[in-house]
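Dropping the structure in here first, questions after.
Note that one protein chain of the assembly has been removed; the remaining protein chains are unaltered in position.
Chain IDs A, B and C follow the sequence of writing; residue 1 opens each chain.
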Amino acid sequence: MKYESQKVAMYYFAGALALFVAQVLFGVLMGTVVVVPNFLSELLPFNIMRMVHTNALIVWLLMGFFGCAYYLIPEEAERELHSTKLAIIQFWLFLFGAAAAVVGYLFRIHEGREFLEQPLWIKLAIVVVALMFLYNVSMTVLKGRKTAITSVLLLGLWGIAVFFLFSLYNPSNLVLDKMFWWWVVHLWVEGVWELVMASVLAFLMIKMTGVDREVVEKWLYLIIALTLFTGILGTGHHYYWIGTPGYWQWIGSIFSALEVFPFFAMVIFTFYMVWKGGRTHPNKAALLWSLGCSAFAFFGAGVWGFMHTLAPINYYTHGTQVTAAHGHLAFYGAYVMLNIAMFTYAMPNILKREPYNQVLNMWGFWITSGGVAFMTFALTFAGVVQTHLQRVMGMNFMEVQEQLGLFYWLRLGAGVAVLVGTILIVWSLAVPGSRQKAASQAGLAAAE
Amino acid sequence: MSETLTKAAARNIFYGGTVFFFLIFIGLVAHSVTTASAIATNNPITPSVAAGKHIWERHACIDCHTILGEGAYFAPELGNVWVRFGGKESPDGARDALKAWMKAQPTGIAGRRQMPHFAITDAELDQLVDFLKWTSEINTQNWPPQVSG
Amino acid sequence: MNAKLKDNAEWGALSALPGNPMIWILIISELVVFGLALIGFMAMRFLKPEIFATGQAALDYWLGGLNTMFLITSGWCAARAVHARSRDQRQKARLWLGGAGMFGAAFLVVKLVEWSEKLSQGHDIAFDAFFTLFYLITGFHAAHVVMGLAILAIVGWWDSLENLKTGTAFWHMVDLIWLIIFPVIYLARGL
Partner (left out) sequence: MTEERRLFRAWLILMSLTLVSLLAAFGGEGIEGGSALSLAVLMGTAFIKTRQVLDHFLDLREARAGWRAFFTLLLAGLLLILLGVGLIPTLMQEAT
């Protein structure tokens, strides 16, 4: 860490980690309801838990992105942040908005479009928060050194704000509603968020592998070009069955089949850089998360996405547990792991902790990743069985669900493992390590 | 050959290509918006349908159910629930059955997923049913493959 | 020179290709995209032979052939432009580039005439499986032609040899793809 103002990132990291735990906790609760249906059904119905689970995820990922940006941008722009005070005010406002939304949900105050359940005033507050943030980081970049990483990151962050505006548009025509709902959801996660992901990964590669900036930045452009060239028209895979014209089946199938390539390029990029760099960075855990991020994103977003993206296949799998499997692995691999990689890299620097709980953090990595992977397999099997029984045989939805009990129990077990792993990760980042642990970690690293 | 410019060219290709694909996307979406709006001429969105959509949202139905395959996968697909309840053959019967079903929730049966009891008036229930009927008439390219949803 | 070589080598295997490595990524990607679409076209032609026979019979061989020749000639002009520029004949290069643009524009005019004729007969994109694919593939290609014309104009203005090479490479790709589209959609009929 070179600049004092990078410290504001800590607020965001801490807020994000707290919400991360809440998100996983609610996930476990939902996993329990699925196998024990009467659990909490009066007090806290499933739909309320669901919106807490998904909204907490989105908010903590965004909060993490903000933190990443506040850490990364001063270092790239080679100057202090435009306004530290504004960044702190923005944090509290954002946290207040998120907390108000969650408390409101528990009292049934919400709107009703998936992921966009926030009441209107909170949506507007989010816009204000985003504008404060964009003003702050853009000013910093404009006054400082401009690099490919900062311009791509800014493009991604501005894109997040611009496409969020479509959440304010809710026509009575359900078809139009859905079309533009995807402008938020798809153009976020398979568009501008990937710009954030690629640029943060590029930053981490420069810092941890010591490979030349020139090389990294060329890769960055290659990856994001592939991302947007496939991802924008890849939106077509959401326009198959919602009342839009049939030609989207061709567009969606062809372009989203190619969405695997940017993720593949990211795997090649990170592994090649680490192999080429040769410099052994002391922060092994951050390196592990970075590599894990590209690998899990490739499987989750790339492979699991491809499995059901072709229109003739999606015709049968659309809206089954196959989608749930893909969603969990993709979000975890691409965005959860990206944030944790950055937190793991940045937090010891900010807190000036030379030895910290690296081993514990890596345990957290393996347990959480193992849990999510197992959950993905369980849900994939559930989805395949569901597709066959419900979409081919024409069995009734609830009857089919009863057949899937075993998979849902397995998923719950995996969810508990994820919760344990999450707590380990948070603990390892929040609690200082001891010299002894540092020594044993050195031994472990040597053994690897 | 001067290769020092390749990074600038790579950047230009990225920005140019992104604008290109985004313009194509906007063009196609604009075309789709006209077809989506045309749906409303054959199958008008009456005030009741619009109100029904609002009720659907107010109770966050999508966070358990799915509609046209999008939602929470916890409860049945409702895009075609009108058809599943026989609305095509006997609209009145389907309407009554749907309303009775919603009024009877939660069932409280042990081991069965529970739908909460929503305080919805009879008039609102009619509007909700109108919305579901309207939705069932969207041309979804024959999705879902089975009436079971 | 050494720095340049090193820079070039950093693209890995792609550095061994003539011209800008990113443009080659683009060429390969576009070949894959159009390749998938054309394979889809052939597969649908097998699944719905009557619809495709009627649809293809409604297309005009000669308009397609004429357009092919326009693009080929346009590509030749573009190659000559790069050749002239490499000998520092800037004005000559711009003339050749202008010629390439003219033939490209002629291609678009023919395309528009062809589409409007089809549309006036009621054959729009939703008409049947054949016309859906016909409009998607030729439309997406035509969008590339429009983009290509813009690129030719840009590199005509900022006319370094490097820019000219990259810009015309895009143009040749558009040409290349048409050379596969044309026989598949217009000529491969009657089987």
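Definition applied: a residue touches a chain if its C-beta (ideal position, glycine included) is under 8 Å from a C-beta of that chain, and two chains touch if they have at least 3 such contacts.
Since we're looking at a predicted model, the values are computed, not measured.
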Q.
Could you tell me which displayed chains border the chain that was left out of the figure?
A. C
Q: Extract the touching residues of subunit C with respect to the undisplayed chain.
A: 13, 16-19, 27-28, 31, 35, 38-39, 42-43, 45-46, 49, 61-62, 65, 68-69, 72-73, 75-76, 78-80, 83, 168-169, 172-173, 175-176, 179-180, 182-184, 186-191
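Basically, only the chains that are shown with their structure count from here on.
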Q.
Nearest whole angstrom, what separates the Cα centre of subunit A from the Cα centre of subunit B?
A. 25
Q: Report the inter-chain centroid distance for subunit B and subunit C in whole angstrom, where each centroid is the mean of the CA atoms.
A: 39
Q: Find the geometric centre of each of subunit A and subunit C from their Cα atoms only, then give the gap between the two centres in Å, rounded to an integer.
A: 38
Q. Out of subunit B, which residues touch more than one other chain, so two or more?
A. 6, 10, 13, 17, 24, 31, 35
Q: Check each residue of subunit A and list the ones that touch at least two other chains.
A: 214, 218, 221-222, 225, 229, 245-247, 251
Q: Would you tell me which residues of subunit B are touching subunit A in their complex?
A: 6-7, 10-11, 13-14, 17-18, 21-22, 24-25, 28-29, 31-33, 35-37, 39-40, 45, 49-50, 53, 56-64, 66-77, 106, 110-114, 116, 134-135, 138-141, 143-149
Q | Residue numbers on subunit B that touch subunit C, as the complex places them | A | 1-6, 9-10, 13, 16-17, 20, 24, 31, 35
Q) Hey, which residues of subunit C end up touching subunit B in the complex? A) 3-5, 7-8, 11, 15, 18-23, 26, 125-126, 140, 143, 147, 151, 160, 162-163, 166
